[in-house]
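The complex is shown incomplete by one protein chain, all other protein chains being positioned as in the whole.
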Amino acid sequence: MLEFLARRLFYLVPVLLAVSLLTFLTASLLPGDLAYVILGDQATPENVEALRRDLGLDQPIWWRYLGWLGHVLEGDLGRSFRTGQTVLQAVVERFPVSFELMLLAQIIALVIGVPLGIICAARSGGPFDRFMTSTAFGMLSVPTFLSAILLIYLFAVRLRWLPATGYAPLTENPLANLRFFILPALTLGLAGWPGIMRVLRSDMIATLQEDFITLAKAKGLKPFRILFLHALKPSSLTLVTITGINIGHLMGGAVVVEQIFALPGIGRLLLGAINTRDLIVLQGVVLCVACGYVLINFIVDTVYAVLDPRIRHGHA
Amino acid sequence: MATLELSIRDEVVAGPVHKTRRLGMLFWIAVGWMILVFALAILAPALPLPRPTDMDMLVRRAPPSASHWLGTDGLGRDELARLIYGARISLVVGLCAPVIGVTVGGALGMLAGYFRGRFDALAVGGMDVLLAFPPLIFALAVTAFLGQSVFNLTCILGVLSIPAFMRVARASTLTLARREFVIAAQALGATHARILLRELLPNVTLPLLAFFLLGVAVVIVVEGALSFLGLGVPPPISSWGSMIGEGRESLEIAPWLAFIPAAAMFLTVLSFNIVGDSLRALSDPRQGAL
Partner (left out) sequence: MKKRTCFDAITRTAFAAGVSLLVATGTAGAQKRGGSITVGQELDIPGFDPLKVGVYDTSAQSAAALIFDTLTYRDDNGEPQPKLALSWTHSDDYKTWTFKLRPGVTFQDGTPFNAQAVKDSFDRWKDPANKCRCAFYISGIHDVQAPEELTLVYNLTDPSVTLPATLSFPSPANVVHSPTAWKNKGNDYNRNPVGTGPYILKSWTAGDRMVLEKNPDYWNKGHPYLDRIILKPLPDTQSRFASVQSGEADIIWDDEFDADNILKAQKDPALTVHTYSGSGAQVFAFNTKVAPFDDVRVRQALVMALDRKKMSQALTNGLSRPATNPYGDGSWVKCKDDGALPYDVEKAKALLKDYGKPVDFKMIVTATPRGRAGGQVLQQFWKQIGANMEIEQVDQTAIPPRAFMRQFQLTPWRIVDFPDPSPQMYANFHTGSPVALANYSDPELDRLLEHARSTAELDKRIEDYCAISRLINKEAIWFWTFQNTYYAISTSKLKGLPKLFGGVIDVSNVWLE
């Protein structure tokens, strides 16, 4: 077990380094002079030249990469030239919003998807199963921004039950906070439940055909017990992985949803950095997001290996 | 890496149990819709429609009339014309981008799955690194810095789809490469190229094609999202996404301006998904536990 973990950790380090290199290269190679953008209305050719020298932009790229990496390892991700805030500060401020959105969205997706997956697996082939599978399939074809618009139209414009956009911090006003999060979390949850339902359903159908289930049925156990106590656990491996992957993705902040609902999360931070050409912020935040994704994948893989001995011992 | 194999499991165990019924009514309706959209997109210049960028400025947001069959949008442009020309954009980007993905990704995946060893590890590691980046941000950064154009958009979306195709090709190749017919060909002294092209490629084509169609659906959605934010195709070119984005401004007064292109996009994406999924269900050889 430990050997397995060590091997995986060993693999992790070069991946993280590669991620940092790719982030830096992309940001540096994007056209548009950083000095020029920072100077704004002070931009004269002399000023631009001076600032480029100050920022070290005339150094070779590998030198700048090493310098940047050095700072990153010390915890200094740079500063936004617009607000003066450090990138780390900005990320720390925005992260709870994206995290809450991701958490609520996953909860909604699981609450809808898991029961449906179980029921459809139990009644596979029947009318309910066929109906639900088609609905799930249809749902997968609805882009996120489309369901967002629909939800806004229904709940905010027509019914006026919920606010269309906005945000209130959880610490200040939990009730208002939840009100603001309902529509965005619902949008993402509606996008997530079909995947969960389908995966759980397929896995469960396979599990339900196994011998130990037939044995349980022969023993006369109630179907409810069979489904939840015996069948659910072995079928949930893929589910755990999918959820983990979803969490990883959403850590990057659901850009479109955050933009539509005006939530001050990581996604909007990135969008703002792109719009204002704030390359330092872009670089720093993308690094955080990408590394977060890699780490989460690593954790998910480890959890999966713990749950499924076959992977651990290389019998894939 | 476990994740890679897992996702393949997810793809394999698709669809309901009644496989043979898949190519039913729904499939053919989907194909029908796709043909309709293609036809309208290709024939667009020949159709008796006003130009999609011509503004009838005093007749904004008008209801359907003789001169404007679906009414006009917020700037007085013909809604039907913009809808059909929007189909063109969605299809052009939707088809061309996955082509890049399937050729580059497919080739990489086959090579990785066939040769294994160092090259495979490197390729998989590279893809893992690429997949760690939020794709939408990547696309946004590129279009923001390199300029908005249909060409740039297609290229970046194509590049972003390479990892996914690589995984599919690699997975299929991995299982096929251990089969008897490949071992036999190697024993007979066939070159790698011959094996790859003659033996493996035909068998990998079907899953790749199925995935290609699913990829088209995804690209249409991503292009829609980018254009919705105003950062996809440059104005005044109409795309379904930008029409929805513009329609959002008039959601209270004229909700149909957003919902008509939304319906068109949904039906098209759904059709590609149905056809792609059906092909995938057909193409999966019943594999045992991975």
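Observations, loosely collected:
Just so it is clear, A and B label the chains in written order, and each chain counts residues from 1 on its own.
We take it that a residue touches a chain if its C-beta (ideal position, glycine included) is under 8 Å from a C-beta of that chain, and two chains touch if they have at least 3 such contacts.
Small disclaimer: the values here were computed from a predicted structure and weren't measured.
The residue touching the chain not shown here, chosen from B:Ala30, B:Ile195 or B:Leu251, is B:Leu251. The residue from B:Leu26, B:Leu40 or B:Met55 that touches the chain not shown here is B:Met55. Interface residues of subunit B facing the missing partner chain: 53-55, 57-58, 60, 74-76, 148, 230-231, 234-236, 245-246, 248-253. Those residues of subunit A that touch the chain absent from the view are 36-37, 39-45, 47, 82-85, 90, 93-94, 156-157, 160, 163-167, 169, 260, 262, 264, 268-269, 272, 275-277.
Definition applied: only the chains that are shown with their structure count from here on.
Here the spacing of subunit A and subunit B, counted between their Cα centres, is 21 Å. Considering their complex, residues 11, 14-15, 18-19, 22-23, 26, 30-32, 124-125, 129-130, 133, 137-138, 140-146, 149-150, 152-153, 157, 198-199, 202-203, 205-206, 238, 241-242, 245, 249, 252-253, 255-256, 259, 270-271, 274-275, 277, 282, 286, 289-291, 293-294, 297, 300-301, 304-305, 311, 316 of subunit A touch subunit B. Listed in rising order, the residues of subunit B touching subunit A in the complex are 1-3, 5-6, 9-10, 13-14, 16-18, 125-126, 128-134, 136-138, 140-142, 144-146, 217, 221, 224-225, 228-229, 241, 244, 248, 251-252, 255, 258, 262, 265-266, 269-270, 273-274, 277, 290.
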